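Every protein chain of the complex appears in place save one, which is left out.
And then chain A:
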Amino acid sequence: MFELKPMLSALWRNKISALLIAVQLALTLAIVSNATVIVQDRLEKMARPTGIAVSDIISVTFMPVPVNYDMAGAVAADLELLRNMPGVVDATVTNQIPLSGSGSASTYFTEPNQEIGGENANYYQTDEHFIDTLGLNLVAGRNFTRADFDVIGPNDTYEPRVAIITQKFADVMFPGEDAVGKYFYSGGDGEPREIIGVVERHLGAWPSWSKAGQVAFYPLLVTGNHKRYLIRTEPGQRDTVYKQIEEKLAERDPQRVIHLDTLSKRMAQSYISDNVMVKVLSAVMTLLTFIVALGIIGLTIFWINQRNKQIGVRRALGATRANISRYFLVENTLIAGAGLAIGMAAAQVINHFMVNQFSQPVLSIPTLLVCALILLGVSVTAALVPAIRAANISPAMATRSV
């Protein structure tokens, strides 16, 4: 029943408009599929587990006004106050806020006085409450104790004796080995740091960093001109506790500038470029698909109007309504199929370029096929309404129109 051969020869005689739509579909597929892999990659990146109880955590940064400020005393008093507040699970002191986009990193070695072949890790100076506060999962060894904790001045030279590291960092430093009890070194000075515990996951300061998740923690307070706290609240209590923290801290010591944030907000800020990328590319994909759908609707309507008489003649010669609709749908599918086939090749060429020049992710065949199928669906849907309308053209068109 399909009239493929005569349909193809009829198409051949209208090849310019057919080609235009095919090329438009090809370009759309090439762009949409490549945008899809980028969007997919960014979404996956943003959906990565952080290992941290992000939505229950509040961060506090404060800067004392007086010059000779008792930072160690203030930290101890603040933490005491925070931990005893209703709705608070735990609180910890830290030099940097995780996932915020700012932090410190260093190069570490497995041998003393080693100078090449080190591994990078993001590090934090914190106390024995960091695991509970962040909601981390200690998978080996032990937590810090008060005895491990040290307080030093900003200009003191000091080497931490113990550290807790993430599983990811443990795996790159000591592949296939149990890291607990092992020593590692910072730079050329050769003072050993013992790994006393391993936490399952902590994404660190920079979610986009290639070494994100390689993190070390030291039980240390360096008194400086500002300090930070992280406070974990009971689930659902964050926003209530948030207001109280501001008041309580100011009340305890009004001689300082305090800034509060939720960790969710800090994390969203460091994913902002990914988020914008996802939104822009999604908008571009939608727009292109919409334009190609309009093009197909337009062309189908144009062809049907052009072939009004022919449709009437076909009806007079015995075509049913279904024959007429199907004719235009099959014709549309042929054009779309050809366009999408070209588009698949073009998509891979573009992706090859994107991978090499901009280190974008590789476009997989299944992703490409799914994109092509979706566009085929869009194309058929766009042709559907005009094709059904064409079936309503009266057979009398054969004798009536000129």
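The criterion applied here is as follows: contacts are C-beta pairs under 8 Å (C-beta built on N, C-alpha and C of every residue); 3 or more make two chains touch, one makes a residue touch a chain; residues count from 1.
Here is the rule we go by: contacts and distances are computed from a predicted model.
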Which of "Succinate dehydrogenase", "Putative ABC transport system ATP-binding protein", "Light-independent protochlorophyllide reductase subunit N" or "Quinol oxidase subunit 1" matches, in UniProt, the chain that is not displayed: "Putative ABC transport system ATP-binding protein"
Option from A:Leu263, A:Ala319, A:Ile335 or A:Ala372 whose C-beta touches the chain left out: A:Ala319
Touching residue (missing chain; options A:Thr333, A:Gln360 or A:Ser394): A:Ser394
Chain not shown, touching residues in chain A: 1, 3, 5-6, 9-10, 13-14, 309-310, 313-321, 323, 394-396, 398-400, 402
